[in-house]
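A single protein chain has been omitted; all remaining protein chains appear in their positions.
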Amino acid sequence: MSSAVKKTDVKKVVLAYSGGLDTSAIIPWLKETYDNCEIVAFCADVGQGEEELEGLHEKALASGASECHIVDLKEEFVADYIYPTIATGAIYEGTYLLGTSMARPIIAKAQVEVARKVGADAVCHGCTGKGNDQVRFEGCFAALAPDLKVIAPWREWEMRSREDLLDYLAERNIKTTASATKIYSRDANAWHISHEGGELEDPWNEPSKGVWTLTVAPEDAPNEPEYVSLAIKNGRITHVNDEALTPYAALMKLNDIAGKHGVGRIDITENRLVGMKSRGCYETPGGTVMFAGLRAIEELVLDKTSRTWREQIAGQMAHLVYDGRWFTPLCNSLIAASESLAELVNGDVVIKLYKGQATPVKKRSPNSLYSEDFATFGEDDVYDQKHAEGFIRLYSLASRIRALSTK
Amino acid sequence: MSSAVKKTDVKKVVLAYSGGLDTSAIIPWLKETYDNCEIVAFCADVGQGEEELEGLHEKALASGASECHIVDLKEEFVADYIYPTIATGAIYEGTYLLGTSMARPIIAKAQVEVARKVGADAVCHGCTGKGNDQVRFEGCFAALAPDLKVIAPWREWEMRSREDLLDYLAERNIKTTASATKIYSRDANAWHISHEGGELEDPWNEPSKGVWTLTVAPEDAPNEPEYVSLAIKNGRITHVNDEALTPYAALMKLNDIAGKHGVGRIDITENRLVGMKSRGCYETPGGTVMFAGLRAIEELVLDKTSRTWREQIAGQMAHLVYDGRWFTPLCNSLIAASESLAELVNGDVVIKLYKGQATPVKKRSPNSLYSEDFATFGEDDVYDQKHAEGFIRLYSLASRIRALSTK
Amino acid sequence: MSSAVKKTDVKKVVLAYSGGLDTSAIIPWLKETYDNCEIVAFCADVGQGEEELEGLHEKALASGASECHIVDLKEEFVADYIYPTIATGAIYEGTYLLGTSMARPIIAKAQVEVARKVGADAVCHGCTGKGNDQVRFEGCFAALAPDLKVIAPWREWEMRSREDLLDYLAERNIKTTASATKIYSRDANAWHISHEGGELEDPWNEPSKGVWTLTVAPEDAPNEPEYVSLAIKNGRITHVNDEALTPYAALMKLNDIAGKHGVGRIDITENRLVGMKSRGCYETPGGTVMFAGLRAIEELVLDKTSRTWREQIAGQMAHLVYDGRWFTPLCNSLIAASESLAELVNGDVVIKLYKGQATPVKKRSPNSLYSEDFATFGEDDVYDQKHAEGFIRLYSLASRIRALSTK
Partner (left out) sequence: MSSAVKKTDVKKVVLAYSGGLDTSAIIPWLKETYDNCEIVAFCADVGQGEEELEGLHEKALASGASECHIVDLKEEFVADYIYPTIATGAIYEGTYLLGTSMARPIIAKAQVEVARKVGADAVCHGCTGKGNDQVRFEGCFAALAPDLKVIAPWREWEMRSREDLLDYLAERNIKTTASATKIYSRDANAWHISHEGGELEDPWNEPSKGVWTLTVAPEDAPNEPEYVSLAIKNGRITHVNDEALTPYAALMKLNDIAGKHGVGRIDITENRLVGMKSRGCYETPGGTVMFAGLRAIEELVLDKTSRTWREQIAGQMAHLVYDGRWFTPLCNSLIAASESLAELVNGDVVIKLYKGQATPVKKRSPNSLYSEDFATFGEDDVYDQKHAEGFIRLYSLASRIRALSTK
């Protein structure tokens, strides 16, 4: 038993419920383990897809939950979690666009809100004891509701496999459509889908075609490139191909377009927060295009020192989001720093999609520091080539003095 | 006149000579301007291509140089300048692999060595007064030979265009095959080629097909992917497709393979060191593959904190190399830090090349921290899922205390 | 002549005027050099002291200025320039509290405002060509008024010494009370005074007693310590010894108290922005106490990651302020990041002043994360010692795996 939770203390639990095998087994297990406590199923709609939510309410009640709350967070997820993150430029360990990580704080927050509404004294999640998500959820719970008990069945019970769970449900005559074998472990939301397990467990295996679900293989993508235009205001995409769209709608549209061109696949062996490495394949089609668009405008509007600073914010934010530290003063500070710079990130960019690549090919901005007049050869008032001599002399003065002093 | 150089002080100048229009005009100009001084032409072979070097010796003498030194730096360039840089992971402003920047210090160093050998009292380069290269060259000269005078004709003379130069040569009856119009300004070496000018001056223009020279367009690349394998030892590529190769030979081979697949194109609007922005297109086919290979092995061998640190080194190194600060204590320190980590960067990686993309699809390392045993579900001695609870409690303790304190 | 300014272009100049020898000579020199242009004297009162301002108006007109504007910036200087800077924790090269640097942007801004009001077409400063201040002033002018011409007489004229200036004035029958010998070069404002020159030119010389002006020698300070209390709200000192004070008044009071105890002296050989080193002695009595007070509260309220981030902001801000980049997007971003954290910096601190030291000895905060309950030995709900095992196992997991893998 978890040292933190006494079984008799728990009267009502809000469970982060997906309708999958794990959380279906958790409902009876919680009741048995925690003195027939009441279970309120909770599901955050962060864009994981209609089919994931279909029939969820009935299923939850059939499994023994007293209520089922499905909360639509799709627009808020994109507007208030994804945008502040991608504005910083955060990428975890060089490639991962933080799809699962960004969803955790908004889900945890909504789960706590349900817990407050129904007067629950505990929250429960179905994350395993080896992953990052347990840390992210529980880190958010600690920040938002330190008084709520947290139950993590995978760290408590003795079951270790899907077979164990199926046996557990069978013993209790609870029906499930789940099968014993499931090759990949997946997590989906509006921004991305992740894939782990199966042949991916060996980094010496190339991912097979069956891994990917949101994007076509580059080989199967159209032989003609497609161009998509983004209008960007204060670091947010406002229009796609000249159509004004909400944050979520823009992402959906770009997912559709980019997925057809095989854009947004990555394959990474990453450092989990809990100290081990894992290998995963992630698909972020629309997000990859959005990210490229923001960076393209930044090329025009950030000067050298500002851009370097933006990279430092990005590095901090990547770890913060990955590590589940969203509800912290550090996060507030990083976002404040980033939003200040994002005031400059305005303009238009055209991105070419072709066989897995998203390449910005045209970009312009009212805040652009680029000027053909300054960069090219002609005379101008702003830059006199003779100035360069003085610049160089002072810029290299420390080197010169060092060389002269040590001669 | 440059305030730093008195015309009568200069007796013998070593000129960084390419045989192009600019440096061809510089030879007579130097003689006229600096009291008929002696000109020693110097050309560094950093892999810019045979055709660039052909007939260079004769051409230099014909233009009025007393000697012409062509120094083969190809292997040293890759081994001692490129490798230490890419081991750090340095990328300038998100995309630029520093192809021109890395060549400057080795060229400057060799130029100084020639100056010492021939007893010159000045060095001269043909860089314009608006670019980075003048700063890089002169920064290296300041560090290596602060006593040598530096002559930068483009900052001194009144000529401003190719027409001006052609007129200048015509007036002196010096023959040249150069034409008045040259769309793009280019710089090539073993690692890359850069393109500036022409329609690229407007970032709202997509680069035309005529820009690129080292790589085919992704659309024109083979419809079948190709796999290339790299063996890596201490952060250096030792074998390509199981063939042991010198650093330069490996790069050449990869340039050839990757170029055929359209790999290694970038299009960037960057912050020049001199404070303005410029837009350039760069091709780094083999280098892009090398870079991806190193990062792939790092995924296996660097833990979370080491990788974060490696990114900080990369950020510093990118600016240092771009800014021409190679011969500084900072550079030594960065390389020492990076080489220490590179001792772990050993293994094999297979990279898929297809239509402009280089994707590592298989990777393994004797130093790998990844273990299927630890990452997956089964029991093990190393990681007990119950440990996670304690980890999470302490990891989120500050958040919990903050929440409790401010309730 | 400066390449940037044609002499006949200048009709009206706003001169940053101090009444000292340099700027007194600049007035006639400007008129002679720039075709009898009109000179508007401008003096920013940033707390440099009554005696510096006394009779300034008359003196300026007597020297040939048509007007003299003295602008009181004392409160704004402390509130809007000093506080945002010290909230970040910025210290240049380990010791320098940026006293001169912080004053430059507010002075430049006010000077531009005067220039706009009087319809001037140029601004002029009396900074030498070897120091930082020319870069700071002109960097601010470039950001705020790129159309204004900038005149820097020390880089233009041939005079090089106080004697030269005295001769220049004598030739023109302009009276001055300045003497030919002035041991130290000083800059003062509400925050600090700097001293350079004299025996300080050799870092192997201990500063003599005559250097210091704002503080007594520690040896001459009282033999009894004095305690001063600060109340702090959002990173600002609101009360000193329980007395509510404006930002400027608080600083003045602390200058007085701390100066009597010899607090706030530093002696530094620093890297100037222009590439050379200089040695200076600085006195910042009240500022040192303020700085210590803010850091003391931070000890209570910032968690480990927030504090680390605050140090990164500090490092950036120190260089930004020193380098004169105040009016930039980077500065806005740094301040946004810092002010976000400063919302937590609330509380009281008691600082002991004794013989040159300012030591916080008591501190408390409503946002404190410190709790005797958690830190000491007893049982508590928040921290179970058994949690530590799990924490340690995961915290050291990468090391364990590395050790096991390489056995």
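Read from first to last, the chains carry the letters A, B and C; within each, the first residue is number 1.
Simple rule for what comes next: contacts are C-beta pairs under 8 Å (C-beta built on N, C-alpha and C of every residue); 3 or more make two chains touch, one makes a residue touch a chain.
Keep in mind the model is a prediction, meaning the values are calculated, not measured.
S.K.: Thinking of the complex as a whole, which visible chains are touched by the chain that is not shown?
M.R.: The omitted chain makes contact with A, B, C across the full complex.
S.K.: One chain isn't shown here. Among B:K59, B:H125, B:K253 or B:R325, which residue touches it?
M.R.: Considering all chains, including the one not shown, the answer is B:R325.
S.K.: Which residue among C:T176, C:N332 or C:T359 touches the omitted chain?
M.R.: Hidden-chain contact among the options goes to C:T359.
S.K.: Name every residue on subunit C in touch with the hidden partner chain.
M.R.: Missing-chain contacts on subunit C: residues 2-4, 93-94, 128-130, 134-135, 138-139, 142-146, 152, 154-155, 160-161, 197, 201-207, 218-219, 223, 225, 267-271, 273-279, 295, 299-300, 302-304, 307-308, 311-312, 315, 319, 325, 327-329, 350, 352, 354-357, 359-364, 368-372, 374-379, 383, 385-389, 391-393, 395-397, 399-400, 402-404.
S.K.: Touching residues of subunit B against the unshown chain: what are they?
M.R.: Per the touch rule, subunit B residues meeting the hidden chain are 3-4, 271, 274-276, 302-303, 305-306, 309, 312-313, 316, 320, 325, 328-330, 332-334, 336-341, 343-344, 384, 386-387, 394-398, 401.
S.K.: Against the chain that's been left off, what residues of subunit A make contact? List them.
M.R.: 303-304, 367-369, 371, 374, 382-384, 386-391, 393-395, 397-402, 404-406
Here is the rule we use: only the chains that are shown with their structure count from here on.
S.K.: Hey, what angle do you get rotating subunit B onto subunit C on C-alpha, to the nearest 5 degrees?
M.R.: 180
S.K.: Roughly how far is subunit A from subunit B, centre to centre by C-alpha average, rounded to an integer in Å?
M.R.: Comparing mean C-alpha positions, subunit B is 33 Å from subunit A.
S.K.: So the centre of each chain is just the mean of its C-alpha atoms; given that, what is the distance between subunit A and subunit C in Å?
M.R.: About 42 Å, centre to centre.
S.K.: Which subunit B residues reach two or more other chains?
M.R.: 303-304, 368-369, 371, 374, 383, 386-389, 391, 393, 395, 397, 399-400, 402, 404
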